[in-house]
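Dropping a structure here in structure tokens format, bear with me for questions.
In this view, the complex is presented without one of its protein chains, the others remaining in place.
Just so it is clear, A and B label the chains in written order, and each chain counts residues from 1 on its own.
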Amino acid sequence: MKNVRHLIEPKDLSNSEIMELVNMGIQMEENPQDYVNLCKGKILGSLFFEPSTRTKFSFDSAMLRLGGNLMGFTDVNTTSAKKGESLGDTIKIMGAYTDIIVMRHPKEGAPKLASEYSTIPIINGGDGGHQHPTQTLTDLITIKKYKNTVSNHTIALCGDLKFGRTVHSLIKTLARFNTKKFYLISPKELSLPKSIVNEIKLNYDIEIEETSELEAVMDKIDILYMTRIQKERFFNEEDYIKLKNSYILTNEKIEPAKKDMIIMHPLPRVNEISKEVDDDKRAIYFEQARLGVYVRMALIAKLLGAI
Amino acid sequence: MKNVRHLIEPKDLSNSEIMELVNMGIQMEENPQDYVNLCKGKILGSLFFEPSTRTKFSFDSAMLRLGGNLMGFTDVNTTSAKKGESLGDTIKIMGAYTDIIVMRHPKEGAPKLASEYSTIPIINGGDGGHQHPTQTLTDLITIKKYKNTVSNHTIALCGDLKFGRTVHSLIKTLARFNTKKFYLISPKELSLPKSIVNEIKLNYDIEIEETSELEAVMDKIDILYMTRIQKERFFNEEDYIKLKNSYILTNEKIEPAKKDMIIMHPLPRVNEISKEVDDDKRAIYFEQARLGVYVRMALIAKLLGAI
Partner (left out) sequence: MKNVRHLIEPKDLSNSEIMELVNMGIQMEENPQDYVNLCKGKILGSLFFEPSTRTKFSFDSAMLRLGGNLMGFTDVNTTSAKKGESLGDTIKIMGAYTDIIVMRHPKEGAPKLASEYSTIPIINGGDGGHQHPTQTLTDLITIKKYKNTVSNHTIALCGDLKFGRTVHSLIKTLARFNTKKFYLISPKELSLPKSIVNEIKLNYDIEIEETSELEAVMDKIDILYMTRIQKERFFNEEDYIKLKNSYILTNEKIEPAKKDMIIMHPLPRVNEISKEVDDDKRAIYFEQARLGVYVRMALIAKLLGAI
């Protein structure tokens, strides 16, 4: 097997590689015209074994803005996997048709397995509740762009901290960059798994405070990271209804916050942030989605050896 | 919000803008090689909340022939809208991924609503039974190309004039360009809504004659615009069967028509025009579909500020 780089989880990247991608992404966002031919003639294969237009479109846009091309599937039922083909075989063939693969799969570990068969770079676009490394890169480029550095912030994460893959990846990665303090805000039923809390406490000197009160911490934080409480995580409708409204952000709730605090969200949102908040300067979640294109451009270019 | 132009309905365009698009489209059709890089690096996002390959392919082809790129969805079930995301949020995000959007939606008014959130141009690719402005532009470029002018014609519209969104847009727009006379040919049950007839009579000095007899007017008209009688518009099968064959065009029926009359149809047709008619020089409905690509090229280029 050739020496091919993949991105399966954030820890595949060193701290300096992460910052290289973040900085390159910011450069690309500021001077997009300098990169319009960087990946000309290259093909991105999108293998979405589970639909996710948000992630797919962000990669599509990134590859097109680098001058590259797209092919792939969003419906596994139309593929040879349906005829009993193994993942390894599918990946080997796609390696003949494309130059780089982004893959989303409902099974944890599938992208890792795929990378073992692949002759071309594989990017994990999300595997079950496991990893979603390019969302983490998206979060980091946004923090860097809006707060000048990814380090030394007081960061509140709010909502479903138990099942949210986005949050797990983000917390573990932020911890590597000297976060000052984490506030973990969730209903008890949806609190961050103890294993992650312990992992951070063991390895880093970062203060962690768990609470179910969002408003109490509002004036203390630099970054508020909101997440959606997913209906599909609940066993009964009643629990869902009770909890889903517990952390709805409104203009009133953010009133006491610092003037330069930023509000982030991986999107899509349902109603965890009121529409009225969109017009507040601190609400940068749509900017976050936009910046995600540029850090993915940097990632694709790096893995293809174009930069 | 920036000063962004959208096309939601034909009246968003002035008469001179319509003719600018028609004439530019004809120029593009005659010299396609001059425009192959006009939208290089730009991305068209196709948001089809309801399938319509005909409209989608026409836009796809237009954007590709301008050197641009494509992304989008044709199945709303694979999108974040499924997770409860609002249309406004979807549009804001797509504005970060693409440069111009064509949108089809089953709900009337959805493209208008979308345009209120959008930072990039939105083209209405059809909203319910409401508007379909690029079909109207397609009809106009065809009339201009084959009859030298869009004005002063005697025009028969035949078939389902009640539910056909295509026909409503077309009649109202043609009225703005000094049509000489409209024959409205339909079964009584499917006649043009009175409100539209009155609107034209009130604003323009155009003769309108309503009839259920196609053959009686055949020798009087310059343009015959046929439409499909859609099965899905009927409450019972019996009515459908009785009516669907009432206006089947045959070589025999068009025998008395003028030699330079043109037969148009928005397509797809089922059996309202016999295949034998395809070989008649007056049958230009496939040409009409082809010309639709070029007027869409002009529209995309104009909205992107490329011309």
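Criterion: contacts are C-beta pairs under 8 Å (C-beta built on N, C-alpha and C of every residue); 3 or more make two chains touch, one makes a residue touch a chain.
Source: prediction; values computed, not measured.
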Legend entry - Absent-chain contact - pick from A:T98, A:T166, A:S186 or A:Q288: A:T98
Legend entry - Residue among B:E20, B:D75 or B:E210 touching the omitted chain: B:D75
Inset, instruction - Determine which one of B:P51, B:P106 or B:P256 touches the chain that has been left out. - result: B:P51
Inset, instruction - Could you tell which one of B:M19, B:I248 or B:L267 touches the chain left off the display? - result: B:L267
Inset, instruction - Using the touch definition up top, pick the residue from A:F73, A:Y146 or A:Y204 that touches the left-out chain. - result: A:F73
Legend entry - Residue among A:D34, A:D89, A:E189 or A:E276 that touches the chain left out of view: A:D89
Inset, instruction - By the contact definition given up top, give the residues of chain B that touch the hidden chain. - result: 36, 51, 53-54, 57-58, 60-61, 64-65, 67, 70, 74-75, 228, 267-270, 275, 286, 289-290, 293
Inset, instruction - Identify the residues of chain A touching the omitted chain, counting contacts across the whole complex. - result: 41, 43, 45, 69, 71, 73, 75, 77-80, 83-86, 88-90, 92-94, 96-98
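Following the convention adopted for this analysis, only the chains that are shown with their structure count from here on.
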Inset, instruction - List the centre-to-centre spacing of chain A and chain B in whole Å, with centres computed as mean CA coordinates. - result: 41
